[in-house]
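What you see is the complex with one protein chain gone and the rest in place.
Per-chain residue numbering starts at 1, and chain names A and B are given in the order in which the chains are listed.
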Amino acid sequence: MPCNKQLVSKKSFLVSLVALSGLLFFGGCGQQLPNNPYPDSVANEKVLYSSFAERPKHLDPAVSYASNEYAFIGQIYEPPLHYHYLKRPYSLEPLTATAVPEPVFLDASGQPLSSDSPAEKIAFSRYGIDIQPGIRYQPHPAFAKTPEGDPRYLNLRPEDIAQIDTPADFTHQDTRELVAADYVHQIKRFALPDLHSPIAGFLGEMIVGLNELSSALKKTMVEQPDVTIDLADYPLSGVRLINRYRYEITIRGVYPQFIYWLAMPFFSPMPAEVTHFYNQPLLQEKNITLDWFPVGTGAYLLEENNPNRRMVLSRNPNFRGIPYPSSGTEEDRQAGLLADAGKTMPFIDRAIFSLEKESIPVWNKFLQGYYDRSGIGSDSFDQAIQFGDGLDASVTKALREKGIALQSSIAASTIYLGFNLLDPVVGGYSESQQKLRQAIAIAIDMEEYIAIFRNGRGIAMHSPLPPGIFGFKEGELGINPLVYDWHKGTATRKSIAAARQLLVDAGYPAGRHHETGVPLTVHFDTAASGPDAKAFLDWLRKQFAKINIQMVARSTDYNRFQDKVRSGQVQMYLWGWNADYPDPENFMFLLYGPNSQVPDHGENSSNFQLAEFDQLFEQMRNLPNGAKRQALIDEMVVLFRQQVPWAGGFHPQNFTLHHSWISNLKPSHLAHDTLQYQRIDPELRDRLRQAWNRPVIWPLVVIAVIVILLLLPALYLAWRREFRLPHGNRQ
Amino acid sequence: MISGQLALLISDYLIWSLTLIGGATLLLGLRNRLQRERWRMILSRPPAMAAFILLLVYLLIALLDSTHFRPLEIRQTGDPATSSKQYGTTEISLLDLLLNRIRLTDERSYSAPLALYGYSKEQVVTTTGNRRDYPRLKYGGAHVTDPANRNRDLLTRGSRGFGIALLILLPVFLLYRLMVRASRLSENNPRIAWAAAFATLAGLVLIGAVGYQLAGPYHLLGTDKVGQDVLYLGLKSIRTGMLIGVLTLLVMLPFALILGTAAGYFGGRIDDAVQYLYTTLSSIPGVLLIAAAVLSVNLYLDQNLTEVASLQQRADLRLLLLTAILGLTGWIGLCRLLRAESLKLRELDYVTAARAFGVADVRILIRHLLPNLGHLVLITVVIDFSGLVLAEAVLSYVGVGVDPSMISWGNMINSARLELAREPLVWWSLATAFALMFTLVLCANLFADAVRDALDPRLRGRQ
Partner (left out) sequence: MTAYLLRRLLYSAPILLGVNLITFSLFFIVNSPDDMAHKHLGDKRVTTEMVEKWKQDHGYDRPLIYADDRRGIARFSDTLFARHSLRLFLLDFGRADDGRDIGADIRQRMGPSLAIAIPHLLIGLLVYITVSLILTFFRATYIDFIGVFTAVALMSISAMFYIIAGQFLLGKLLHLTPISGYLGGLDGFRFLVTPVLVGLIAGLGSSVRWYRTLFLEEIEKDYIRSARARGLGESGVLFRHLLRNALIPILTGVVVIIPTLFMGSLITESFFSIPGLGSYTIDAIQAQDFAIVRAMVFLGALLYIGGLILTDLSYVLVDPRVRLE
């Protein structure tokens, strides 16, 4: 029957579909689960599975300045200091250094001063750092030497590297002891003009001699463009090598926050051999660069760097091993965070980070046990989290049964809705302009925003300082009295009527200019796109409509948006700041006049310039935490509330979930070397994965049967056509 | 009585003039016997008749929504002497006015269809203190004092709507009987499918009446993330969808038709030039081309229209430019098809014969080629029409779709991406957008099928 040819082929398609699913099923009968996204061979090793959403742009510690990059290089590079894993408030402790350095103050002629000298007499501060001997780098070809003692892979020829794709492909790998000179070399690298370090400008103002070094290097590059620069030939007056294990950094004036910088990856050691090795043009042509293949002394090394698919960290065989901290709070003890006290870290052998660009697959794979930890998107929130009567969060029953646990913490960040104070309408410092901003601040209901978009994860902003940072005040003393009233033990937002009255005082009765009658329109600039952004803009429009102001959202691409912020063309924008270090200076400087976006491209995107505020800031900045500093901060906060450079904002609360097989987790927003502390129970994980992911096959069979049943009448019809219809005379 | 000042947007003018021109052509055409025959043939098919009526309803909604004005409002300053009348700050459309009962009833966040409570727990302040619970909605079912009575209330309102629908339908039914009798008496063949028309109408009236009874006091189709009524959003999207489909096709058709047939028929230099043009354009991956064009257009808007334009005007301009860009990049597919088909047609005997007799090229094109291409154009147009409505969602994903403030199916579907991953699932936005879009696309398809059969010279011979 020729007519059934298509039907047969369709049927055979179905058969092959069933066969295919059978194949999957029988594949699943072995050890490998058919939906396991990882190769079988690594099932029972101590491997952590995690994900990353965006390809890290830089892994060179002098250039990298993003938290997603720190997730990798924080495990590889070791700056002299780091944050204690458990202690809160965050405290610094030595990592490769022997102690946290105390500054020595110097006067203008370089003579030491006593530590209680007045700030105006101090011209320089000097930090001396001692490095522990015996720390060794990860194996790397840059350290390999010929029998004569010369670097083995320095003047490579094309035929030498024909088979080479990564540094690990070189036959000879070696290591070397960490010395103070490596730290000095790294600081000098900030002056390299073609490195484009994001903090070069900032450090140049701070570290003595760095700007001079930079101009010297630039001069050389212009005059002798073909010469390869060896930083050893260029002195840096502010950074001195004292001996094999000690170096000193001299900075201008007093800057107590400097020691926090010593805990950031910027100040990691960089051996000169390594930079010489990577500077070879032949290697750069093969994409073998320092930005791609880091070399450090930390607990892990980057085994595989394929950001198109996955990044793999594995244990550094030369790592000295650090003991797990044995001090912590009583809470930490109860949470089992001290069970490993004193044991040698790291506990995990490898960490595999897979690329996931969308949030939905990450969440589903976490539920299947293929990721060990996960954040919670606002849309899967109700599935994961429930609130008890006391409003404390816990995971839902379904997740608790899987052994999933929750950790929450308030991030040291502030996300804010800023005004541009240079704008003729919403900017300015006159009383009516202040009132306009106050009215908007009341109208934009941040509590509702947090409830709708963040499921209550966050606290509305009352001052620039997030909780956990010195100067933050809780309760009635901490509320912003211009926007809130203290009512029955909670901060209650002032009524819309009050906002409308402020608007009348500001000269915009019912949202129109009191003289011209022109309706007031406020522009909100944003680079965000996607469904969440749309919902946010709809919501924001509603907030402005409450006081009859029209809001127009101007969405552009990120570049354009940044460009507008930089040139002061925005009216309102949403921006956030994550703390570099736990100090109020790091937040208040966002409103410091000399730090304005216009014209200095500083971080003060609101271009808030108030002489009084700046004066207070300059006093506050250099003080140690204490009553005097608190008083200054309070004065600054009063000015901030009165002038309203930011219409509102919040401090996000981070919820992370983790499975029962991972332990020693404590959220930290400043520590970067967190991987080595964590512990994994691979047997438990494997057992639960097997239990959670049994393939279900019967729906496919059902579907196949239904399709066949549906086809039967068709077959009949076909038969009838072919035989009964008048023109169907068979040959 | 609400008075206001007419404030038509550019797209309003376009859609109105298109409708008027289209309607006039149609009515004038009906004076021609052949045209009348064709229409009779189309409308004799029940599915085509139903589709035709539904398409008219969509068009009506789009037209209602394309009549923007600024409502009059009294400016209160407390002192009667300075109080004055002036027009509102935002343009609203006639449709907005009709839908006031669901336009102005925004909740805080998600709520399910016909729900009394919000969809996710919030902090609720009660007499005993703060608790996390499902909050009672501000508008949805606010008149229901006892939540247990909701179903009874729904039933009462539903049946009232049903009754009203019957009352409306009674005279329509009589009219229908008259029509049927009239068509039986006339000699015309085939008969117009009045039964299908009546059934469609009855369905629409029923849905409308019941919907009207329920949609004010409740959120008939739930609310979205920021508490807007989904039914309102769905209805407002009709205009956006129709505009994107119709205006884009309007831009792209002349390009495709003229260039495609010319290239295929004349060949040689013209063919080379056309091929160069569309190969160059289509070599650039579509999304990239559209993205780059939309981004630069937005840049232009930002630089030149900061102060003048209101929210709607801005969104409207963006929409127009988007359709222009889609049209300028979208003609290639059809053009290629037409060229290939013309390439084939010009070798046919009657065309070569006509050429041999010295018939002018333009005449051959119009008389011999175009009629044989009509069906191809129509099919592509219908497929493109629905594809364009869908393409909007993809463009939104890349971030270059219609203005985010604009209500559209694409924006609703794009939000549904997150809503589908929610637990419990939020399905009503997607379902609403899908149902409305599906109806439009299906109607366009069914109607086009009938039109194709009526247009195709070979098929007509069969009847």
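As a convention for this text, contacts are C-beta pairs under 8 Å (C-beta built on N, C-alpha and C of every residue); 3 or more make two chains touch, one makes a residue touch a chain.
As the structure is a prediction and not an experimental result, all values here were calculated from the model.
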Of A:128, A:151 or A:201, the residue touching the omitted chain is A:201
Missing-chain contact, candidates B:322, B:437 or B:450, resolves to B:437
So that we can see where the missing chain sits, which residues of chain A does it touch? 2-7, 9-10, 13, 20-21, 24-25, 27, 33-37, 39, 55, 57-58, 65-66, 193-194, 196, 198-202, 284-287, 289, 291-292, 306, 308-309, 354-358, 360-361, 364-365, 367-368, 370, 557-560, 562-563, 566, 601-603, 693-697, 699-700, 714, 717-718, 721-722, 725, 727-731
Footprint of the hidden chain on chain B, which residues? 267, 272, 275-276, 279-285, 287-289, 291-293, 295-296, 299, 333, 336-337, 340-341, 343-344, 347, 375, 379, 383, 386-387, 390, 393-394, 397-398, 413-414, 416-417, 420-421, 430, 434, 437-438, 441-442, 445, 456, 458-459, 462
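Please note the rule applied: only the chains that are shown with their structure count from here on.
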Contacting residues of chain B [partner chain A, same complex]: 75-77, 86, 89-90, 106, 108-109, 120-123, 130-132, 224-226, 228, 295, 298-299, 302, 306, 310-311, 314, 396-397, 399, 403-405, 411, 414-419, 421-424
Complex contacts: residues of chain A adjacent to chain B: 359-360, 363, 377, 379-383, 386-387, 389, 391, 448, 451-452, 455-456, 509-512, 517, 519, 521, 523, 529-535, 537-539, 541-542, 548, 550-557, 560
